[in-house]
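Here the complex is missing a single protein chain, while all its other protein chains stay put.
Chain lettering (A, B and C) follows the sequence in which the chains are written, and residue indices restart at 1 in each chain.
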Amino acid sequence: MSDWSQAVSQFRTDPKSGGATVSGNRGLQIEEALIFEQDAPGRTGVDLPEPPAVKSRLGGVTREGPIGLPGLSEPQVVRHYTRLSQKNYAIDTGLYPLGSCTMKHNPRLNERMARLAGFADIHPLQPVSTVPGALELMDQLAHWLKTLTGMAAVALSPGAGAHGELCGIMCIRAALEARGEKRTRVLVPESAHGTNPATAAACGFTVDAIPANADGRVDVAALKAKLGPDVAALMLTNPNTCGLFERDIREIADAVHAAGAFFYCDGANFNAIVGRVRPADLGIDVMHINLHKTFSTPHGGGGPGSGPVVLAESLAPFAPTPWVVHGAKGFELIERAQGDARGSIGRLKGNHGQMGMFVRALSFMMSHGADGLRQVAEDAVLNANYLLAGLKDELTPAFPGTCMHEVLFDDHFLKDTGVSTLDFAKAMIDEGYHPMTMYFPLVVHGALLMEPTESESRDSLDAFIAVLRALAKRAKAGDAEYFHGCPRLAPRRRLDETLAARKPVLRWHPPQPDRQAAE
Amino acid sequence: MSDWSQAVSQFRTDPKSGGATVSGNRGLQIEEALIFEQDAPGRTGVDLPEPPAVKSRLGGVTREGPIGLPGLSEPQVVRHYTRLSQKNYAIDTGLYPLGSCTMKHNPRLNERMARLAGFADIHPLQPVSTVPGALELMDQLAHWLKTLTGMAAVALSPGAGAHGELCGIMCIRAALEARGEKRTRVLVPESAHGTNPATAAACGFTVDAIPANADGRVDVAALKAKLGPDVAALMLTNPNTCGLFERDIREIADAVHAAGAFFYCDGANFNAIVGRVRPADLGIDVMHINLHKTFSTPHGGGGPGSGPVVLAESLAPFAPTPWVVHGAKGFELIERAQGDARGSIGRLKGNHGQMGMFVRALSFMMSHGADGLRQVAEDAVLNANYLLAGLKDELTPAFPGTCMHEVLFDDHFLKDTGVSTLDFAKAMIDEGYHPMTMYFPLVVHGALLMEPTESESRDSLDAFIAVLRALAKRAKAGDAEYFHGCPRLAPRRRLDETLAARKPVLRWHPPQPDRQAAE
Amino acid sequence: MRYLSLTTADRQAMLAAIGVSSIDALFADVPQAARLDGLLDLPKAQGELEVERALSAMAAKNLVAGSVPSFVGAGVYRHHVPAAVDHLIQRGEFLTSYTPYQPEVSQGTLQMLFEFQTQIALLTGMDVANASMYDGATACAEAVMMANRLTRRKKAILSGGLHSHYREVTRTHARFVGFQAKLAEPDPEAKEDLAAQIDANTSCVVVQNPGTFGQVRDYSALADACHKAGALLIIVVNEAVSLGAVKSPGAMGADIVAGEGQSFGNALNFGGPHLGLFATRERYVRQMPGRLVGETVDADGRRGWVLTLSTREQHIRREKATSNICTNSGLCALAASIHISLLGEAGLTRLAALNHAKATMLADRLAAVPGVSVVNDTFFNEFTLRLPKPAAAVVERLARKRILGGVPISRLHPGKSALRNLLLVTATEMTTEADIEAFATALTQVLS
Partner (left out) sequence: MRYLSLTTADRQAMLAAIGVSSIDALFADVPQAARLDGLLDLPKAQGELEVERALSAMAAKNLVAGSVPSFVGAGVYRHHVPAAVDHLIQRGEFLTSYTPYQPEVSQGTLQMLFEFQTQIALLTGMDVANASMYDGATACAEAVMMANRLTRRKKAILSGGLHSHYREVTRTHARFVGFQAKLAEPDPEAKEDLAAQIDANTSCVVVQNPGTFGQVRDYSALADACHKAGALLIIVVNEAVSLGAVKSPGAMGADIVAGEGQSFGNALNFGGPHLGLFATRERYVRQMPGRLVGETVDADGRRGWVLTLSTREQHIRREKATSNICTNSGLCALAASIHISLLGEAGLTRLAALNHAKATMLADRLAAVPGVSVVNDTFFNEFTLRLPKPAAAVVERLARKRILGGVPISRLHPGKSALRNLLLVTATEMTTEADIEAFATALTQVLS
């Protein structure tokens, strides 16, 4: 290579923008090209034996031409993903106060348990007689979930919370059909998570929004006014997405039931009440549980999750297959909507659900026990209220009083500062914190929703409070420009989302021959 | 807490020194207190059952008062070490050109193999009859090492390279004693690693330095002049620490042997020749092998290593116990200097050596095979020479010609720039590179010793060359001040080593009560 | 409790700082009748050792596939996953992060997903792929619903060669979402003529390649037929390794590819979590479900990645979203992407060839067992056997001999007497000659 400097040109930036190095790297923050840009033809990170020569049985339906995958060695691959990982924030690296997401500690024991060969290396379609331990585990998990919620049955197969919602709403529809009713409306509070209306709509229902009252809860009068013979269900999150317990929930449940509708609860916030309140005692008919929130199966940068759905007696017969049941000779697996399961809505997912997540969740539950889980709820709520207490005079709480496991602020404290909720969040990044959930729920202006979870220590909360207070002071002191430029210290500064959406580049393309020549 | 800002005061720095955040964090680079500063009494990260009540059998020899260990939860501990890890450079994160250290890729397969319960969960003192697979593994490893080196025997137990040196020199002394000779001097080239003279001295020998000639190799005439009846051994590194093959090595061996002395080879650089040259064919009598270099067992931030010693027929009877031998009923373990092993120097280490490292090394060898290991040497040498070719007109090679697996530069290219080798190295840190070995070997001025290993791709070398060239240009252009201030982008700027040595603070102490009050 | 960071003293001090006298005060909004005073009837907290022992005991009751010769496939495959994969996906920065909503501190996940999208697009021969779905079966249902939206039609024709779970999941959606799912008869010989069934209401035809009976077909003609009728062709791939050898769905003219990516980087896990794949043509991208990562630049002009086109998604569009999906299979996508990166072009094509060769050897050997014949004229790494007896009982007896002898078709399509004697068997690179011999011997015994 005659001009070596080309070898690093990709990442070099304008020195004045903080990229004062030749390589574009900044100490341990190292730039990393796409795998496709690291290709050398023929190279591989996996050694496989020469395949024995056989006559092809593909019937001539063979791939023509190369796939286009790059060739890298194992050292390159390990380094690539190690470097990429270092560009992420994570619970393991710091407080992750993403409201509604319950980013708690993920115990490594659970990872080890999920990797036991007896769980990880069994096939969903090997004879049921060879997997009694797997069915036992599913049954145990079901037992814990039913006991914690007070519900009659649980459908384990949904793949995440939204999938659980789909499951619940389908069961409701099936129950209504079994009654011979065709109801068309589902009531959803304005503060609900987007999956709630999306689910209801996906199942063919009209979504009817119910407003919040001044203290951040369902307006019961408005709700009652909307109830009627065409209402199939109410979908309510409790504690709700403002971090508040719906204190009129039993009255709401009674009204819903009186109208002949079902009461669906979004259980994403179950962490606030686990072990202290059983949803069944609140009049709830069906609720999904995000195992990847309350029961700590890792989020993994976007899944996998697991969204079991607990069901009251009235909805239990409609639960999707497969069912694990206690048979004469031990556990049995009913895979089809027949026999005992003839009322089932049928299959919602391939195989038997997120087994790997079941193991982790059960390991979490067994580790905590009945006592520890109750303490989880209490500590989660205590931590959120401690944040509220530490911040309430500097930030503006959206609603008066205490909160549950998460605390909601609005952007009043930033009024006339020229600093937006987004700017404030980006300044938190430079301070070493992942921002809270922003602009959600939609019911308050410029929402900042913070959920510390029970995992955080008091020291950790103290430091977080100190930083947010200092930032709020700085914003109020008129230093808007500072905020507009944040983050400055993260792997990237603010990214142009508009450009991304306007001219979508959703995959890598090989450089055009002419561009290549020019380079 | 009335003044929240105390919660982050520990890490806050002067804004002008780049620490422009309240927390002292810089985006994903997060400050982390000592575990002792995160204590809460009674807290623990391990749940153990209440011990059954028993009558103490400690005879009253019980601990008085608290130990002083801090109490942290598991989430805190996981975050603590995750954050600490992020303050390290590693092979997994980038090129690690530390000359003489052979920082190559550490395959994860080897980690998995070492953790197989059949290797990791067996006790060194459980009956030998219950561990035939362990002895087989040791025997296999010995077979590979003997075949690769052409030597008659191997002592597996030494804990690292320096321990292997001790083993080798002790065997030489035992052999001399067996011959009834008491020789007192050991010859060691000036370029040798510090462990060589330290080892010889530890075994009671006088160390006699031999100079290098102008082309970076042993001055054979000077060597011969030093040989005599009181010389016990020559300790030579080959390829030597200048990255050069001792081309007169057979002449040297002959001269050493003619003088009745033994030829010890420091095998730290075996990576350069594995599969292409057998040390036995060079006339070497004994050599240690750093499994944590050539055979890729991970360095782990300072060990554990493993330093098996291969021995010629003449020294084999003196090898330390334990020995794995082929007995009538399969493998046997001789743990004492008796029977066949009656000439053994005895035990050098507890138990049977670094089994965990043996598994990793054998896994590495089997993965590469005879063909792959030869390619390792070739690629290691090729990569080093490619660096030399890419840098030789900008930096100053210490010696003319090509090199072996590492390339040595001196600091001539920095002459009159006001930039030292150390400054240059610290600038590399900002560029995202670990510095090379510096100021070693001692035979050239301001040495820069670079060993890329076979793991690096050509792209990686190209980028490295480009950066070093740019830095060299910058130094020559007179920008000394830039270099003196480096690193600026690492977790810490230059650390005051003089202060550390002058007023050693080697452990944490609880804050003094009066200081506490003042804070 | 090892996972809780507050001490009793902390709790007291914090309650004081909050200004309440007890934790109960913070639960004051809970209706009196719903407050649990005591503990629920569940075990108390346990240490790691106890939990480990209890769960290990459960795990030990299962017959581990890797401990015996195993020939079970049918959409879930036992491939060798390099050790580096599991090592890397366990890095806390990947494992314990959320969906990358804050791109400045999520570039790791975002770049990885962008690479994953590209890999899947290349493998399937399509323009774009999303960042994953729950699994192949749900991806299939979503593909049908996307076709319904695109064509504004409401009838899907599902091949008899499509995996029964995929058919059932789609049928469940059809009932509740409100469209028609026409399920063709199970078709072991892959002779069905779906083109003939397309009508003006047909939004899409769904075929699987290799089919669930193992047959390999070129669906180019079917693609033409679909397009002529204004319908879309959806091709399902659930053995993703086949894409290293078999003509890609894109090359056949598929409009949407729905698939299962478990074969790359993911363990059997008794069926989950697995990895839904979803790819389509560029022109359809705004009707795609799921997350998409796109390239952009930051304030300094540096390349970077963000979640994009979110106006399709529930958190922006709510009831008008293309799907309700939120959490998907990010970490499984990472595992797959790492495995594909390790394989590269050379590794994947060899892996596919090796699978095919092993299956061929298996087929030849089993065909020699008296009474056994191979149904398939074509296959990649699995195929259907016709036995002289009901397959379910045979598999049960093989299991007692510690051989996992494949999937009886009756497990997938119960109650169909014509299929009762069919057995689906699979070989991968993990299959040894000794495994094949053990299987053939045991099968001979069981059948005689």
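A few notes on this one:
By definition in this document, contacts are C-beta pairs under 8 Å (C-beta built on N, C-alpha and C of every residue); 3 or more make two chains touch, one makes a residue touch a chain.
This structure is a prediction, so every number in the text was calculated from the model and none was measured.
Though it is not drawn, the left-out chain touches A, B, C in the full complex.
Only one residue from B:Arg183, B:His299 or B:Arg469 touches the chain missing from this view: B:His299. Although one chain is not drawn, the whole complex shows that of B:Cys101, B:Val218 or B:Leu408 it is B:Cys101 that touches it. Only one of B:Glu64, B:Asp416 or B:Glu481 touches the absent chain when the whole complex is considered: B:Glu64.
Note that of B:Pro189, B:Gly267, B:Pro308 or B:Gly356, the residue touching the chain absent from this view is B:Gly356.
The omitted chain makes contact with just one of the residues B:Val381, B:Leu395 or B:Leu408: B:Val381. The missing chain lies against subunit A, touching residues 1, 27-28, 40-49, 71, 73-76, 78, 82, 107-109, 111-112.
Contact between subunit C and the absent chain runs through residues 2, 48-49, 80, 82-83, 87, 90-92, 342, 429-430.
Here, only the chains that are shown with their structure count from here on.
Chain pairs B-C and A-C differ in how many C-beta pairs are in contact, and the one with more is A-C. In whole angstrom, the spacing between the mean C-alpha positions of subunit B and subunit C is 45.
The distance from the centre of subunit A to the centre of subunit C, each centre being the mean of the chain's C-alpha atoms, comes to 19 Å.
Shared interface positions of subunit B, i.e. residues touching 2 or more other chains, are given as 1, 27-28, 40, 47, 73-76, 78, 82, 107-108. Residues of subunit C in contact with two or more other chains: 1-5, 10, 17, 45-48, 50, 82, 84, 87, 92, 104-105.
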